[in-house]
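Missing here is one protein chain; the remaining ones are kept as they sit in the complex.
Chains: A and B, in written order; residue numbering restarts at 1 for each.
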Amino acid sequence: MRIQRRNFLKGTAALAAGSVAMPALIGRSLAADKIKLGSILDTSGIFDAYGKPMDMAMQLAVSEINKGGGLLGREIETISYDTQSDMALYTQYGQQLARRDKVDVVHGGILSASREAIRPTLRKANTLYFYNVLYEGGVCDRNIAITGVTPAQQVEVLVPAAIKKWGPKIYILAADYNYGQITARWMQKYAQEAGGEAIAVDFFPLDVSDFGSTIAKIQTASPDIVVSALVGGAHLSFYRQWAAAGMNTKIPMASSTLAIGNEHKVLTPEEGNGIMVAFNYSPEIASPANKAFLEAWGGMYGDTSAIHEIAVSNYQGVHLWAEAVRRAGSIDRMAVIEAIEDGLSIDGPGGKVTMDAKTHHAVLDVHLMEINGQKLDVVERFEQRQPIDTQAVCDLSANPDDTTQYEIKI
Amino acid sequence: MENSEFKHAATVMLVMIVALLVAPSVLETYTLSVLIIYGILGLSLGLIWGFGGILCFGQAAFYGLGAYSYAISAINIGESSLPFILGIVIPFVFAGVLGAMMFYGRLSDVYLGVVTLVVTLIFFKFMNSTAGPEYVIGAARLGGFNGIPGFQTLNVPGRPDSYIYDLEFYYVCACALVIVYGLTRWLLASPFGRVAVAIRENEQRVELMGYDARLRKTVLFAIGGGIAGLAGTLFASWAEIVTPGMFSLAQSAEIIIWCIVGGLGTLTGPVVGAMILAYLKFLLGQQSLIDNAMVLGLILVLSVLFLPRGIVPTIGLLVGRTSIGRRRRKSGRRGGRRRHVRDTQNA
Partner (left out) sequence: MDLAAVIAIEVVYSVAFLVLISVGLAVVFGMMRVINLAHGEFMMLGGYAAIVAVGHGINIYIAMLVVAPLVVGIIGIIIERLVIRHLYGRLIDTMLATWGLSLFLVGFATMIFGNTTTGISPPISGFSLGSYQVNGYNFFIILVTAVIIAAMYAILSYTRLGLVARGTMQGADMASALGYNPDRVYMATFFAGSALTGMAGGILAPLVGLGPASGATYIAKAFITVISGGASVIAGVLSSATLFGLISQTFTFAASPVVGEVALLVAAVILLRLLPQGITGRFFKGRM
């Protein structure tokens, strides 16, 4: 089936390109001998704060690969679609990438719902899929490679560090959806293991923007630390109202999500200073790989301020895929998957990234950081953290046909 | 049914069928399918708003309810026939109850719009806050913001293993559209439909003639809800995931926009409007020169300013000034508009 598809692709590329009149499609003339990379991101609408830098990162990675002579001597062509923060368009473009464009790999998807909208489609069409975003963990599917951090990886570092620094009583605030719910559970678990205690857990739908009553409730509980897994623009209001009440100097805060979409730059320095966070990337990381990355980004876009965690994830994801293709010596899906499962590893801006064969998740360096003057100062580096949450439920070498997203019992 | 009207309906249906048969050779079927689903959704509002004078800001509530009903029951049952029916019946019943509450309470105009909007928002907020493991219906987790993926999609009745997808699914959608269109045409030509249109024109006069306007509006509203539910059910099967976004304000607004751009007071207008705008959005996503929200916004503003009647009536005007049926429909439309103006000034 797969090989047939490949032949079919060559035979019909010209036909496919000509069959439908489409305005302003990205250069699809010499399609036959190029490798096609499909990208599907929200670059407009409410999620564009995440999607735009991700798109820039993807373009940068592809242009680097092409400048270095392409892959297997072939140039990479990108076909990108803007899903406009509309879930229905994910299904539509996912189908289009797999069936009409017949791309060799798809990178993209931001929210978990968007990933779940395209994952079955791409699996059915035998199109390899890279999901390069920090997410709640648990997806077990051989057709997908996931290169972002999962809650256990972050929280395992963040919560014990915060408890050690500030005290045992933590108050958890989390966004009311899968990521927040699962992250909150990991927070409780690691708090307990570090000798602390979660005295309360509050969940907030993503559109709540008035936190006055919550701030009063927190004060009644008087915890040693507030740990947040709040997500998105509306939830940013929490940090601002927290500071407006003068609480930012009274109770310290740690977060598993703040700054992932550059939110710390929307806060003023006084509002953000001192908040502890933990994930893969900070522009302040002093490594040659990061320096080269910042220079390349600056060279392409001028300004490096748009870079954020998941943009770097996307950049590393594209390079991981390219490395897998090089090792496989082919763009054949199965060959690339086998390369992924064979200890695939690159040196990215956020440190070494290795693919875990059993889960198709990434083993990454996690940095404990502190927000300071709208920057992410690296406090400590925790090397090569395993995706232990997904590893607890998923073993693709034993069950290669698994496609479930497991809910991890803690 | 009057002769000319029958002829008109038959012509439209014939054109529709030919277009639907030709379409797969021009566009991919997965895109076409969703355009048709949106067409059905547009029709559902076009019916109750354009002919019943009921401005519903919350058509998305029935659409989402249909999709969720389908998804939840499909997970529990594992075969798509009963879920498919539930996906239509549940929104139908819910719309009936909501309609009864509103129309027997003599809500009208923009106040009615707000109640329907609020009901949609309640669904939206509720569904968004169901991420926790305690929100389960049978075997189906509601999933909160992330929605429900991985349910049984449409299958041949009685045979859960033979899925209807791709071209076959397209034909199912196409048939659904033609059938819905035919039935609504028939409904509007029936005495019930005549009275419904009369209520839109002058509710008081109809009531004085002894008709119960409240009952008729409720029934019409429920039918609109059922059709929206059908669209939601088909959408669920097409997308293979349902999310709370289906209940969102943006979704509701989009349906209203389809109707106005396509042409209110016609049945084909909302269908055409939905298809054109949804396809436009789809095309826009393939370019990255300019922000898509900005382009869509501009198109809406310009179409209100320069195409106030909507696409279909304008084309109708340009093409067939001689057709009696057209002229009648056109004057109906103008009457509808005038009524809105008057009502809002009195409110």
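The criterion applied here is as follows: contacts are C-beta pairs under 8 Å (C-beta built on N, C-alpha and C of every residue); 3 or more make two chains touch, one makes a residue touch a chain.
Because the structure is predicted, anything quoted here is derived from the model rather than measured.
Among B:20, B:72, B:119 or B:148, the one in contact with the hidden chain is B:119. Across B:164, B:293 or B:315, the single residue that touches the chain missing here is B:293. Only one of the listed residues, A:33, A:210 or A:342, touches the absent chain: A:210. The residue from B:137, B:187 or B:253 that touches the chain not shown here is B:253.
Interface with the hidden chain, as seen from subunit A, comprises residues 44-46, 48-49, 52, 176, 202-205, 207-217, 219-220, 233-237, 239-241, 243-247, 250, 261-263, 265-268, 270-271, 305-306, 374. Panel shows subunit B; residues 55, 101-102, 105-108, 110-111, 113-115, 117-119, 121-122, 125-126, 129, 249-250, 253, 256-257, 260, 291-301, 304-305, 308, 337, 340-341, 344-345, 347 of it touch the chain omitted from the view.
To be clear about the criterion, only the chains that are shown with their structure count from here on.
With centres taken as mean Cα positions, subunit B sits 36 Å from subunit A.
By the touch rule above, subunit A contacts subunit B in their complex via residues 20, 22-25, 43-45, 55, 80-84, 86-89, 91-93, 95-96, 99-100, 111-113, 116-117, 120-121, 176-178, 180-181, 203, 205-207, 405, 407.
Residue ranges on subunit B touching subunit A, taken from their complex, read 26-28, 30-31, 34, 125, 128-129, 131-133, 143-147, 149-150, 235, 238-241, 243, 245, 281-289, 291-293.
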